[in-house]
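So, subunit A:
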Amino acid sequence: MKFLEGAGVSRYFGGLVAVNEVDFIVEKGEIFGLIGPNGAGKTTLLNMINGILPISAGKLYFQGQCLNGLKPHEITHLGIGRAFQIVRPFEGLTALQNVMVGGIFGSKPRKNTKEASRGAEEMLAFVGLSEKMNSQVAGLTIPDRKRLEVARALVMNPKLLLLDEVMSALNPKEVDAMMEMVTKVNSQGITVVMIEHVMRATMAICHRILVLHHGRRIAMDTPQEISQNEEVLKSYLGERFARMEAERRRTID
Partner candidate 1 sequence: MAERDRLGRKTTAGGAWATRTVFGVLLLAAFLVPLALRGYWVRLLANVFMFGILAQGVNIIAGYCGYLALGNILFFGLGAYVTAVLMTHFGVPFPVAFAASGAGAVIFSAGIGLLILRLKGQYFLMATLALSELMREVISSLDITGGGRGLTLPMFTGGAATVNNFFYYLMLLLMLACTFCIWLIDRSYLGLAFKAIKFDEDAASVMGINPPPYKTAAWAISSLFTGFAGSAFAYWMGYIDPGVVFEITPSIKMYLMMVLGGAGTVWGPVAGALFIELVSELAWSRFMEYQFLIVGSILILTCLFTPKGLMDLVGKKFTWSLFTKGIRENKI
Partner candidate 2 sequence: MKRVLMGKLLLVFTVSLFLLGTVAVRAHAAQDKILLGAAISMTGKFAREGGELKGGYDFWRDWVNGRGGMDVGGKKYKVEIIYYDDKSDTMTAAKLTEKLITEDKVNFLLAPYSSGIAFATSAIAERYGYITIAGAANSDALYERGYKYLFSLLPPASHDFNATADLLSRQKPAPKTVAILALDSLLTILSTDGLRNHIKTLGLQEVYYTKFPAKTTDFSAMLTVIKAKNPDLVFFGGYFEDSVPFLKQCKELNVNAKAFAFLTAPQFEDWVKILGKDGDYAFSVMYWARAMNWKGPYFDVKSFADTFQKQTGTPMRLYHAQGAAGCVLLQIAIEKAGTLNQAKVRDVLSKMDVTTFWGPFKADEKGKNIKGRIAILQVQHGKTVSVDPADPGAKVWYPTPPWDKR
């Protein structure tokens, strides 16, 4: 039984094919990277995994159960947590309440508020937001919001955590902190699927990477292999690596 498996997963928007017959397998316990240029269908794929978008064709299996046709909350209750790319906290609530929503509703028998409140506080401490627990999220900075987003997903005790660009718009120091956090989460036995444009982080912490281009899978391999895959280099990495290389040389010189 595979942990998470996609077989010929596709999504059409009218005539537009956003995700085109993608096959992939995520093993239990790994950090699985998802990369590709803008519009490659990465977020669409995640949206299908947790049920926000219906799957147009193909099948998705999580621990042997078919995800096709399930509602988002049902998928969440199976143990899949999600952090959004454009952070979507509930603006009118405090940070603590935001996390509590996940705490209360994230698992099948609903938790009571007291228990959830305690769990949420712990989770906020874990991501380093204890001090801002009671402030309205509208006032939080971007890095804080990203942390909150991760906390909201984690508090549901997921078996699988979907992270959508949690490191974009962070400075190098903050990226380091976030990388550390992701590996820490992973070391607790939570499988992670992450979309990330910050190649430094992806290459460093992912065990395997799936590369999408125009909705098609063009590679799925270890970071090492990916960085040498010709097609990947041509369509996506090339440009970035060239830039990275150039930068590296400049610093060396």
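Regarding candidate selection, all candidates are chains of the complex that A comes from, given by their letters.
Note that a residue touches a chain if its C-beta (ideal position, glycine included) is under 8 Å from a C-beta of that chain, and two chains touch if they have at least 3 such contacts; residues count from 1.
Since we're looking at a predicted model, the values are computed, not measured.
Participant: Could you sort through 1 or 2 and say which touches subunit A in this complex?
Facilitator: Touching partner of subunit A: 1.
Participant: Which residues of subunit A touch candidate 1 once you look at their complex with the stated criterion?
Facilitator: Checking each residue of subunit A against candidate 1 gives 50-52, 71-74, 76-77, 82, 84, 88-94, 96-97, 100-102, 104-107, 110, 112-114, 116-117, 120, 133-134, 152, 156.
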